[in-house]
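Removed: one protein chain of the complex. Kept in place: all other protein chains.
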Amino acid sequence: MPKQENCRILQHQQIASTVFKLTLSSPNLCQEAKPGQFVNIRVSSKYDPLLRRPLSLHRIIKKDNAFQLLYEVVGKGTAILSQTKPGDDLDILGPLGSGFSLPSEKQTIILVGGGMGVAPLVNLAEKIKDQRPKTKDQIIAFIGAGTKAKLYCEKDFKQIADKVLISTDDGSHGEKGFVSDLLYSRLTIHDSRPASIYACGPYAMLEAISNIARKNKIPCQVSMEAKMACGIGTCMGCVIKTKNGYKKVCDDGPVFDAAEIIWD
Amino acid sequence: MPKQENCRILQHQQIASTVFKLTLSSPNLCQEAKPGQFVNIRVSSKYDPLLRRPLSLHRIIKKDNAFQLLYEVVGKGTAILSQTKPGDDLDILGPLGSGFSLPSEKQTIILVGGGMGVAPLVNLAEKIKDQRPKTKDQIIAFIGAGTKAKLYCEKDFKQIADKVLISTDDGSHGEKGFVSDLLYSRLTIHDSRPASIYACGPYAMLEAISNIARKNKIPCQVSMEAKMACGIGTCMGCVIKTKNGYKKVCDDGPVFDAAEIIWD
Amino acid sequence: MGLKTEIAGIKMKNPVMVASGTFGYGEEPSKYVDLNQLGAIITKTVTLEPREGNPPPRICETSSGMLNSIGLQNKGISDFVNLALPFLAKFKTPVIVNIAGDSPEQYAKLAKILSREPIVKGLELNISCPNVKKGGLQFGTDHDATSNLVKTVRKATNLPLIVKLSPNVTDITVIAKAAAKAGADAISLINTFLGMSIDAETKHFNLGAKTGGLSGPAIKPVAVRMVWQTAQVVKIPVIGVGGIMNGNDAIEFFLAGASAIEVGTANFIDPQAPLKIVKEIEEYLKKHNLSHYKALIGKVN
Partner (left out) sequence: MGLKTEIAGIKMKNPVMVASGTFGYGEEPSKYVDLNQLGAIITKTVTLEPREGNPPPRICETSSGMLNSIGLQNKGISDFVNLALPFLAKFKTPVIVNIAGDSPEQYAKLAKILSREPIVKGLELNISCPNVKKGGLQFGTDHDATSNLVKTVRKATNLPLIVKLSPNVTDITVIAKAAAKAGADAISLINTFLGMSIDAETKHFNLGAKTGGLSGPAIKPVAVRMVWQTAQVVKIPVIGVGGIMNGNDAIEFFLAGASAIEVGTANFIDPQAPLKIVKEIEEYLKKHNLSHYKALIGKVN
């Protein structure tokens, strides 16, 4: 069950100029959370900013009863968050949302992360690896970013995945170009074993990945974003258009079958 | 001239459970400031709280080009302020307001401070002592508070003043009772040399002091408070009733001749 | 402890309700709060037919507030009766159903249907939603339309009728008096202010529907003023809504003349807000040596 709880900050590391890794204590979250789920954080007791901020579960560290978030400072909410220190408590709602559906049969797991979109995929990769240590399933991670300095979690993926392919828009690391182009160019390489794509990143990237998946008839799950008010499914504020009508990102998602989404 | 400037925090000490002493760098303020003036501080770049917070100049430390504020955390603005650290910059307007009129002839200087009202009186006492080291003028400080733990600056006054008289409402330190009662009971003790009263503290105390001064025909200056928007005299928001119509605390004051104020 | 009350004939254990549209039909929030501790649950606006609502984005944060343009998305009254009400029936808390329609007749029809449901203890007429072309603001900004609507619904049901007013008017007291005279048992105010937000970078409206309703602490001063004005001109209870985040805010509305309050946006920021508010009111009563919160109503000076 999701909970509202005050989670103690255990660690707060700056891992790049605007990116932070936050480690929080919560036995409940560790117990309950599935990859692809998120937490909704109250960053300030003042009313500006007013709303909570959603962040994906980046890693679960069972042995410490802790979980990690990986976030970029993009505005005032995340800026305030970045000022918090170990020992502080944060008012957190979670775990929220549906999460990724894990593969039920042996297959090639294709992770595609753009920018901060890598955050929940690490959690997913670790979970898959955990659950199926002995299968021969390949995990292939495609990670992309605008430039080398903005490419995160390369090391994490290298530890977990069988293969890590990298692209940057400016070619400063890995292939030059979008990660969706990289995926497209490498898809044919894979054998005909069943495969699934799990993608998280900017809207345009997810749309491109979704098209690639459709053309290649590969099932594809995408983690979507929307502005949220409640994060728990009551306000109907975070909807996106799907073939089955408006669906709530916080509740029906954030992970959706890419084929269900009406991209605009 | 008053200025808007970013002042570097040099020191920030917690001197009691809810009281802080903040040392800031500003050559301009050191140069310009008169006792009884104040600064108006932007404590947050967010809009809640929205307005600046006024604090009296507590001490000027010429040799360091620094000034000190002494403040109590009473709400969200001062709470945010109390989180700032040496090295941070604060957006400050000042020096603002009229300040105390210094005594022009030899006399007994009677300072009366209640609670945080002691803050500007230290500045005043130091200035008077500075300017007239060789006069035989007595400085007598009456300081009061609810209880011993809330009595501040006793040491400071003991260094500057010739006599320090103390009262607490609960009798935990000095005389038991209000500082105005203490003043009243001791006034007769003084000789008939000219005297002036300088008072700062809660409204009710200032009203009582003002009555005592009137009955004893002693000139009395009081430092008043009001909710402020601009702090610089444009908004007309901080007025109090005087015999000469509404006057602005930020601009005509905060120091007023007690006889001018219409107490309600 | 000094919180029991009765508003428009509806018995409540305390005067703290949850505002329509900010608590769904109670199911999701029930994971975080004990519904039995609430004064009443006001359900998200239901209409006769399903409505798909407005295109996204539907939410935009503003300074100490938020804009929403949900547009009354809901699955219609039969779905509500069949699925939402049975869930709510599990709790002892009175259920007040907030309804809207395109015409007085639709409101009346909804009222009739809901009158048959024993767990429904009252109706709140949403005549103030700024987010739909029909069935919202056009009633709540005109006193004749308000009067006519309330009279029509009054004839259709014996359920207590709370009429929820819009702040987007020149004189709230005119509309309030019209509602009272037409048979309302209580007035609730305020619904949201019509607002807009534009992204300077992209030049796009921040809401798919262009405009939305402003709620949250930003609007509290206007809500308090309107409650104060209204409480002076109507004899029926006034329910205060608008930016209530904590116990002191609730007290402020009582002092202004509110007989009860609704907690809206605060539910998003803190699902436990309504219960914390109940506790804080209790603490206030204790501190101020008051035996009942009713001693506060209208007592500003």
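Quick notes on this one:
Going by the order they are written in, the chains are A, B and C; count residues from 1 in each one.
Operating definition for what follows: a residue touches a chain if its C-beta (ideal position, glycine included) is under 8 Å from a C-beta of that chain, and two chains touch if they have at least 3 such contacts.
Everything numeric here is computed off the predicted structure, so don't read it as measured data.
Among C:L3, C:I119 or C:V222, only C:V222 touches the chain that is left out of the view. Per the touch definition above, the residue from C:G26, C:G39, C:P57 or C:G195 contacting the chain not shown is C:G195.
Checked against the full complex, the one of C:K155, C:K286 or C:K299 touching the unshown chain is C:K299.
One chain is missing from the display, and on chain B it is touched by residues 1-4, 42, 47-52, 91, 93, 226-241, 245-246, 251.
For chain A, the list of residues touching the undisplayed chain reads 47-48. For chain C, the residues touching the chain absent from view are 62-65, 67, 141, 168-171, 193-198, 200, 203-205, 211, 214, 216-222, 224-225, 228, 243, 248, 251-252, 255-256, 284, 296, 299-301.
Please note the rule applied: only the chains that are shown with their structure count from here on.
Under the stated contact rule, the graph of chain-to-chain touches is complete, every pair of chains being in contact.
Farthest chain from chain A, judged by C-alpha centroids: B. For this pair, chain B with chain C, the centres built from the Cα atoms lie 47 Å apart.
Between chain A and chain C, the centres computed from C-alpha atoms are 36 Å apart. Those residues of chain B in touch with two or more other chains are numbered 47-48.
Chain contacts: chain C has residues 63-64, 217 touching two or more partner chains.
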